[in-house]
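To start, the structure itself, in C-alpha cells.
A single protein chain has been omitted; all remaining protein chains appear in their positions.
Labels run A, B and C following the written order; every chain starts at residue 1.
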Amino acid sequence: MWFTSDNAGPAHPSVLDAVTRASTGYMSSYGSDPIMADVRARMREIFEAPEAEIFLVATGTAANVLALACLCPPWATVYCHEVAHIEEDECGAPEFYTGGAKLSLLPGLDGKIDAAALAAKIESTPTDFVHHVGRGALSLTQVTERGAVYSLDELRALCAIAKSGGIPVHLDGARFANALVSLGCSPAEMTLKAGVDAVSFGGTKNGLMGVEAVVLFDPSKAWEFERRRKRGAHLFSKHRYLSAQMQAYLADDLWLTMARDANARARRLADGLRDLPEADFLHPVDANMLFVALPRRIHDALHAAGAHYYFWPGDPAPEGPADEMLACRLVCGWSTTEAEIDAFVGVVRDAA
Amino acid sequence: MWFTSDNAGPAHPSVLDAVTRASTGYMSSYGSDPIMADVRARMREIFEAPEAEIFLVATGTAANVLALACLCPPWATVYCHEVAHIEEDECGAPEFYTGGAKLSLLPGLDGKIDAAALAAKIESTPTDFVHHVGRGALSLTQVTERGAVYSLDELRALCAIAKSGGIPVHLDGARFANALVSLGCSPAEMTLKAGVDAVSFGGTKNGLMGVEAVVLFDPSKAWEFERRRKRGAHLFSKHRYLSAQMQAYLADDLWLTMARDANARARRLADGLRDLPEADFLHPVDANMLFVALPRRIHDALHAAGAHYYFWPGDPAPEGPADEMLACRLVCGWSTTEAEIDAFVGVVRDAA
Amino acid sequence: MWFTSDNAGPAHPSVLDAVTRASTGYMSSYGSDPIMADVRARMREIFEAPEAEIFLVATGTAANVLALACLCPPWATVYCHEVAHIEEDECGAPEFYTGGAKLSLLPGLDGKIDAAALAAKIESTPTDFVHHVGRGALSLTQVTERGAVYSLDELRALCAIAKSGGIPVHLDGARFANALVSLGCSPAEMTLKAGVDAVSFGGTKNGLMGVEAVVLFDPSKAWEFERRRKRGAHLFSKHRYLSAQMQAYLADDLWLTMARDANARARRLADGLRDLPEADFLHPVDANMLFVALPRRIHDALHAAGAHYYFWPGDPAPEGPADEMLACRLVCGWSTTEAEIDAFVGVVRDAA
Partner (left out) sequence: MWFTSDNAGPAHPSVLDAVTRASTGYMSSYGSDPIMADVRARMREIFEAPEAEIFLVATGTAANVLALACLCPPWATVYCHEVAHIEEDECGAPEFYTGGAKLSLLPGLDGKIDAAALAAKIESTPTDFVHHVGRGALSLTQVTERGAVYSLDELRALCAIAKSGGIPVHLDGARFANALVSLGCSPAEMTLKAGVDAVSFGGTKNGLMGVEAVVLFDPSKAWEFERRRKRGAHLFSKHRYLSAQMQAYLADDLWLTMARDANARARRLADGLRDLPEADFLHPVDANMLFVALPRRIHDALHAAGAHYYFWPGDPAPEGPADEMLACRLVCGWSTTEAEIDAFVGVVRDAA
C-alpha cells in the first residue's frame, strides 16, 4: 500500500527490456543514436506535428525549465497556478534557467488556473513599461497538482487568453498520459490544436526510469534549446538509454495502457471511499490522484497497516483528537494493484 | 572498430542486471532509497573519508559544474587547463552554474597544467582588489583530455600551489578509474591525501549508463550542493536507478576491472602501432586514449575498413596528399575487444 | 503643479554647491576619496553603529538589489509586500542580482505587510526541504508605496517575526527621511534597534541628484557587497561626486529639513482636500504622498490647469461619466511650494 507518489513505483518491465536490448555494441552519442531518430519520428506522428522538434531529458524539472527558458525572457513573467510544480517543487529552477524571470501566481479551483484571473493579470502586465517585468509565457499543468484535468474547452480558453495577450503557452505534462486517457482525446487536441507551444511530455511518473520529452512545436527555438540543454548539463552522452526508454514507452501504446491502469486504480480507490461519511474529497478524481480528508483514527489504522502516503499539504501535529479530519494525497501508478487498493479500502472501512 | 569515445560503448551487463533487480516494488524517491545509503557508505570506505558527502548525478558536466559552483563564487576564477573539458566541452555550463565565474586557462604538456604557470597565475590574481575577479578554485582533470595521467607527485604539487594560494581543488575524474589503475594507488591517495577537496567520480565513460558521483570531502557544503543540484534539475525522483548503477559499479571492483581492461586495450593498440615509422604519437598513452598522427592513406584504409574515430582536434580538409600526417584520437572502453584492436592494427600495418 | 513623483523635482542648491566645490583638483577614485571617509563617519554616527559599513550607489534599485543579494541566496525567497518597489518597479532586478531568488508577495493595508500573513508565510516555507525555495530575507518599505509609515512597534513586530524565522531584514528607505521625520524617532530606532540588518538609505527622492547609501550593520558582508557592486557596474570612478552629494545631504540636517518640508506640503494638500465630499482618501497621508480618488470632472479641471500627476494604479479610459471617481497619486518633494499646493487645491475646490 504505497501511495506516496507515482515516482515511488518501478519502471515497467518492457522499459527495462528495451534498455537492455539497446545496451549492445557501439552507438553514436549525444542524441544522434538511431533509436532517437525513431522516437523523433514517432513523437511527430503522435502529435501530428511533422515540424516539431523533440528532445529528451531525464527529469521533469529539466523539461519544464528548459522549455520555459526558451519561451520567456529574463525580464518577463511566467503565469502559473499558485500551486504549480514550477512554483512549489523546483527550488527556483525556473528562475535559474530563465536568468531571473518571475513567476506570477494565479488562483483557481483544483489546481486549475482561473481564466478571469489570468486575463486580468495579463491585462495588468504592461508590455511597454520598462519598470515592470513584461509578459512572458503561460504555464499550464495537466493533470493539475490537485489531480484535476482541464477539459479541452478549458485549455483552449486559457490558451486563447495567452495568445490574445501575445504570449506562448507551455504545458507541464508530467502526467500527460493520465490526462490524455482521462479526456479520451488525441495528443494534438490536448496541445497544438488547443494552442500549446511547448510540452513537457512526462514519462518518469508513468513507468519510465527517468525520461521526459520536450516537444517544441515551433522549430525555430530548437538550437537555443539544444544550447540551453547542454549548458544546463542535461545532454546525455549515452543518450541511447533515454531513447530506448521512450521508444518502449510509445510502442504498442504502452504509455496509454499504463496511464489507463493508474487512473483506473485511482477510480477504484475513490469508489471504495466515496460513500463513507468519514471521507471528504477535496478535489475531483480526474486522473490518478486523490486528495481526501479522513479522521485521524483512520490514518492511524492505515499507518498501523503499513500504508505509505503524504499528508497534504504538510504533516499535522503528531497528536490530536481521533475524529480530527486530516487531508492526504493518494497517488496511483501503473504498478498499483487492485489488491493494494482493496486492502487500503478495507482498512479504512474497518476503521470507519 | 569503434574508437570515437568511451561513451559510445554499452553499459556493463552487471549494471543492467543491477538496474533490473532494483526495479521492483516501491522505494523512497530523491535519494533516500536504501541502495543510495549503501553506495554512500561504500564510497566513504573507498575514499577513506567517513565525513565525505556523496551525491549522484547523471552527467559528467553536472558533476563538474555543481561541484565548482560550491567552490567558486561568481566573482572569482577557476584555474584549469586550456583544453579542460569544463572549458572546451560544456558550452559554458561552469559559467552558468557558478553565476558567471571566469575560467583562467593554463598551458601545459599533454593536458597537464604546468605548475609554474599555475603558481604565476594565482600569484597574479589579487585577493583584495575589487576590480579584478578573485581566486576561485583549481580544477584538475585526471585522466587529462590528452590521455595523460598526473603522477601523485604532480597532483600533490599542484594542490599545494592551490592551497598556498588559498583556494580549494576540484578533480574532474570523468576517467577516474582509468587513472587510478594506471597509477596503482588508492582513491584517497589520488584525492584527499593529495589535497583535493571535491571529486567528480565518473562512471558513464567506464561502463555505466549515465551516473557520476560527486564527493565533497568538506561536508559543510552539502546542503548548498543539494540546493544547487535540485535547482539545476539534476535531482532524480526515481533515484534508485542511479544508485543501482553505482552500487554495481563498486561491487567486486567492477569499476577497476573495467578500467584495467580499457587501459590494457589502449596499451595493446599503442604497442601495435609503436614501432611503425608512419605512426607519430602526440601524447603519452597513460590510460585508455591514444593521440596519434598517421598518414592520410592509412586513415583512408581505416575508414574503408569501417573504423570509427575522430580526427583531432578537428576534421582535416577532405582531400590531400597521401602521406599527409593527420592526427586522431582513439579511445578504448571496457567493452573494446582484443579482436577489434588487432583488426585495427592489421589495417594500419597493411596500409603502412 | 507637478506631483508625479519626488524624482521630478530638482536637487537642492546646497547639493549642487557641494558638488561644484568637490570638483577641484585630483582625488582618489572608487570611493577612497576623503569626502567619503567623512560621509562614512557621519553615517555611523547617525545610525549609532560604529561597525556599520556604508556604500554609495546612484539608484535606489541598485541599493535595494545589492543589499538583497548579500542577504538572500539564490535558492531562497524575499518576503515583501505585493506592491513593493522591488516587485513592481525594478523590472526583475532583484531576481537578476540575487541569481534567481523568488519574491514572496504579502498582502496588507496601505502597503504595510500584514504581520500575521508574514508569520504564516515564513512558517510555511520549509527550511530543510530541498524541493522548495528556502527562507531568504524580509524586505520592508518605509515610507510604503502607498504613502503610509510603519510605526516603530509595527517595524519591531515584523522584524521579530523575521528573526524568529531565522532571516535578516532589509529596509527599502527610498523615502527614509520622510518616514523618519514623520515618526520623530532616531535613525537607529527605525533600523538597527528595531531589528533591521541592511538599509537602502535614499537621497535621490529627497533632494539629491542621484545618490543612495547602503548601510550594512553586519560588516562581515562588506567585501561581498563591494564585489557585487563592482560586478553590477555600480562602483563610480569619480566617486567624489556621490560623496559630495551625501555629505551635503547630511550637513546641517538638510535631509531632515527637506523631508519635513515635503511632508508638510503633503499635509497641506491633504488638509485642503480633506473636507471635500468629492475627495476620497485611499490611504493615510503619513509622509509626502497622497492617494486620493476624485471625480473625473475635477481631474479634467486639474489637467486643464496644467497639473501633472499619475492616475493610480493606471490610466483610466479616456472618456467616462463626469462623476466617475478616478484614483490618483500626488507626491510632494522638498521643492514643492505652498503656492503650488494652494493653486492645486483651488482648482479642485472650484471644480467641486
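In the analysis below, a residue touches a chain if its C-beta (ideal position, glycine included) is under 8 Å from a C-beta of that chain, and two chains touch if they have at least 3 such contacts.
Just so it is clear, the structure is predicted and the values come from calculations on it, not from any experiment.
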| item | value |
| --- | --- |
| Touch with the omitted chain, as defined above, among C:238, C:274 or C:303 | C:238 |
| Residue of A:26, A:75 or A:309 in touch with the missing chain, whole complex considered | A:75 |
| Option touching the unshown chain, where B:27, B:46, B:68 or B:91 are the choices | B:91 |
| Candidate in contact with the missing chain, chosen from A:228, A:268, A:299 or A:329 | A:228 |
| Of C:16, C:119, C:188 or C:301, the one touching the omitted chain in the full complex | C:16 |
| Hidden partner chain, touching residue among C:29, C:124 or C:220 | C:29 |
| Subunit B residues that touch the omitted chain in the full complex | 74-75, 88-92, 95-96, 98-103, 105, 124, 130-133, 314 |
| Residues of subunit A in contact with the chain not shown | 30, 73-75, 99-100, 130-131, 134, 226-228, 230-231, 235 |
| For subunit C, residues in touch with the removed chain | 2, 4-5, 7-11, 13, 16, 19-20, 22-29, 57-62, 65-66, 90-93, 96-97, 204-205, 209-210, 227, 230-238, 241, 308 |
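Following the convention adopted for this analysis, only the chains that are shown with their structure count from here on.
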| item | value |
| --- | --- |
| Computed distance of Cα centres, subunit B from subunit A, in Å | 34 |
| Cα-centroid distance, subunit B relative to subunit C, in whole angstrom | 52 |
| Euclidean distance of C-alpha centroids - subunit A vs subunit C, Å | 42 |
| Overlap residues in subunit C, where contacts from two or more other chains coincide | 74-75, 99-100, 130-131 |
